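Apart from one protein chain that is not included, each protein chain of the complex appears where it belongs.
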Amino acid sequence: MTQTQNGQRFPDMKVRLRDVEFKTPVLVASGTFGYGAEARNYCDIEQLGGIVTKSVSWKPRVGNHPHRIVETAGGMLNSIGLANVGVHTFVKEKLPYLAQFDTKIIANIAASSMEEYRDVLEHIEAHSVENLAGYEINISCPNVKDGGLSFGTSVERTEELTALLRQSTDRLLIIKLTPNVTSVAPFAEAAERAGADAISLINTLVGMSIDIRAREPRLSTVTGGLSGPAVKPVALAKVYEARKACSIPIIGIGGIVTAEDAIEFLIVGATMVQVGTANFVYPDAGVRIAEGMERFLHSEGIANVGELIHSLRVRAELRALGW
Amino acid sequence: MTQTQNGQRFPDMKVRLRDVEFKTPVLVASGTFGYGAEARNYCDIEQLGGIVTKSVSWKPRVGNHPHRIVETAGGMLNSIGLANVGVHTFVKEKLPYLAQFDTKIIANIAASSMEEYRDVLEHIEAHSVENLAGYEINISCPNVKDGGLSFGTSVERTEELTALLRQSTDRLLIIKLTPNVTSVAPFAEAAERAGADAISLINTLVGMSIDIRAREPRLSTVTGGLSGPAVKPVALAKVYEARKACSIPIIGIGGIVTAEDAIEFLIVGATMVQVGTANFVYPDAGVRIAEGMERFLHSEGIANVGELIHSLRVRAELRALGW
Amino acid sequence: MSRSDMDTSRLSIVTRRRELAPGLVTLRFRHPKVARETMAGQFVNVLPKAGFLDPMLRRPFSVYWTEGDEAEIIVQAHGRGTSILAATQEGDLLDVLGPLGRPWKYDSGDFETAVLLIGGVGVASMPLLTRALELEEKPIQTIYGARSKSLFALEGLRNLHLATDDGSEGYHGSNVSLLRTYLEEGRLLSPKLFVCGPTGMMRAAQTLAAEFGIPCEISLETEMACGIGICQGCPVVTDEKTFLATGKRFRLVCMEGPSFSAEEIIL
Partner (left out) sequence: MSRSDMDTSRLSIVTRRRELAPGLVTLRFRHPKVARETMAGQFVNVLPKAGFLDPMLRRPFSVYWTEGDEAEIIVQAHGRGTSILAATQEGDLLDVLGPLGRPWKYDSGDFETAVLLIGGVGVASMPLLTRALELEEKPIQTIYGARSKSLFALEGLRNLHLATDDGSEGYHGSNVSLLRTYLEEGRLLSPKLFVCGPTGMMRAAQTLAAEFGIPCEISLETEMACGIGICQGCPVVTDEKTFLATGKRFRLVCMEGPSFSAEEIIL
């Protein structure tokens, strides 16, 4: 598929966030690709736009009790509970391992206090590797009581936290927003005001499933996070709302399985996308999707993937109505 | 399936909202069953717990331009735009027609102002028929700019509106809540405080879909309402949250296709359920689901469907954690 | 209405499957109600895979033929639902709702010659229409266009004038321009057009009919969720005159269609 024209990849799949260039607009989402080692046998990692690592906190977290996952119509519920190795093992083992790959790494951070967020970020910053592009701040995990959702549902705290973390790094600072709010616009605005380089959305929707014979919740934590194709329409609407509210780049997430799905997000206004649940079914989804996007650009005669971004045509009378 | 024991249906499928008894806990949802005439050839209407009619407003509404529907993973988006005959035709033609059926009718009302809600309700009240059990107030339509969602996302206006309408009827007053809010609990509390007899949830989730070749929204209104099995996990979580917040009965709605789906809602705390999108695929879904619930009660040796309601077992340590 | 009057038996067994061209198949199934009650132009709403949610919605198909207790549809594999249906095997069960919609108005007194203008899989409702017109003893001319020779489904049609985009059969070009020449040469005696095909072609036919001032009926394909009038998802926009006359801005294709008089709708 990929042809070279004077060394140039054609069509050109490269995108930038601020001064950072990514090979393709397709990242793998936090918590759905481990730390690279697990999936490498099934996915050519260097063909990915980049890897967003599993949320890391200051101390290791063992995660929630079984059951942690339930399949639902067109999606799944999870309640992993931010199981992670903790930032010290992360910088000792995971980050150096990820450094070997010629692709960008974005470290996703989850915490329960401003200080913890800052400490984790600064600890990674102090042990950073060359291909570490920046940080994604998870203020939207619905599955642990202290998973930062208290930040994710408060505009003020979102702004404070973003401003605080901005002081600690010049790398990309990406705020990951939750869809579980009445309106995502004020959060997008807050992140932009406080100096975030980009926002990413959506994290999972709060959901639930019942074992009707046992009359018990199927997840040990009662509720969990819904992801997968089922949530794609909601994710697109949230990205659309955020796009109108802020002017920093958006990373679209939610239910992306095919190249067509990813292209929908770009057209609505996302500069990049993340692929999550699809990795569980197709560990090389992130690569396949980028290849499919390239084929689409070819067939439509589009030279640069950037031309798709925010290219949605909305009829004038509707824009007048404020849509 | 249905055996009679001293004239009693066994298992007993009857449920009550306040002083109103329904044959089964299964209603058909507003906007998904017309006014009865359309589906009667495919569904034995008198076997339904009841019919919630298409939202009616003071003036007729022609509805939105095509395209109005898009199929999505495990669900669909719609942007019908409250197309309805208007309250005058409703009481002249639709209500008298519905009066012939031996089942309960709940009139769903949508409006753009307090006064319009009240006028529509009082007009119906003035022309009511014997089997009219009450009203469902749609403050949650995402598909028209003035569809009442401004009420549905404000706790204060929800309470005001409920209190106002309470003065105009002694029939059942049911407030239909939107899932598109950060927390549904305060709305459930507000409805209860203001004297609602029950709440129903969920209405549709705001969603979107893109035609990537035309680079246009697939729906004429850009965004629409997501329904169907895809949203069931979200609906269950919202009902669960509402159940903890108020003590009036809840009518569970969202993605119900099978008897097992309906039973999940009852176990979480719903007294009744509504079936929507499923009617489009199986026009007799409401009847089939009730029959399936009856079989389930039989096989589990449960004499009365009421025993299922709010029977969820949550492990003590989790309740301690506030789940 | 008692249970017995109701159409509750929807499951029907596939008795014959024929592959006319790659991805173009006919499915014949036992369904006494559809077989005996369907009139030319009505359709059925078929569930691609009962009990499964991908896809979730039914798919509408014109009734292609009926005989005794059996009815037939012709399926063009296109998206998720139709590709599953096209792979249906003889002996499989189909969940079929119908007959739905209104028939073609072939008994209106306003024409002598019935001109069936067909594009691609728009042929689906034409064999039954042909049968009905012959009962009315109306002369028929059939102008049928397809991308290529292999894609014609000619059974049950009469007085064929074929056109192909690639010239592999008959007139090399569009069926509409072929029709135009016939009209200009006045070869069709007080005709009425019965049109079904791609939207572009139907628009062209609409214009042509207006230009020559001849009656024209068009069968539409819109997305449908229910097919029985309860979802309001299948509107077609009415033209200004009709709107002012009837007060109706939209018509529901599943209930008031699928075929409409060309001058009352905007495509």
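Per-chain numbering from 1; labels A, B and C assigned in written order.
Quick note on the criterion: contacts are C-beta pairs under 8 Å (C-beta built on N, C-alpha and C of every residue); 3 or more make two chains touch, one makes a residue touch a chain.
Treat the numbers as computed from the prediction; the structure is a model and nothing was measured.
K.L.:
Among A:Glu71, A:Glu115 or A:Glu156, which residue is in contact with the omitted chain in the full complex?
P.N.:
The one listed residue touching the chain not shown is A:Glu71.
K.L.:
Looking beyond the chains shown, say which of A:Pro229, A:Gly252 or A:Gly292 touches the absent one.
P.N.:
Missing-chain contact among the listed residues: A:Pro229.
K.L.:
Kindly note down the residues of subunit C that lie in touch with the hidden chain.
P.N.:
Residue positions of subunit C that touch the missing chain: 52-54, 80.
K.L.:
Quickly run down the residues of subunit B that touch the omitted chain.
P.N.:
The missing chain touches subunit B at positions 73-74.
K.L.:
So which bits of subunit A touch the chain we can't see?
P.N.:
Counting only subunit A, the missing chain is touched by 31-34, 38-45, 62-63, 65-71, 73-76, 78, 80, 83, 228-229, 257, 277, 279-281, 283-284.
The criterion applied here is as follows: only the chains that are shown with their structure count from here on.
K.L.:
Suppose every chain is reduced to the average of its Cα atoms; which one is closest to the average of all protein Cα atoms?
P.N.:
Most central by this criterion: B.
K.L.:
Provide the C-alpha centroid distance between subunit A and subunit C, rounded to the nearest whole angstrom.
P.N.:
Chain centroid spacing, subunit A to subunit C, equals 46 Å.
K.L.:
So which stretches of subunit B touch two or more other chains?
P.N.:
Those would be 73-75, 228-229.
K.L.:
Do you know which subunit C residues sit against two or more other chains?
P.N.:
53-54
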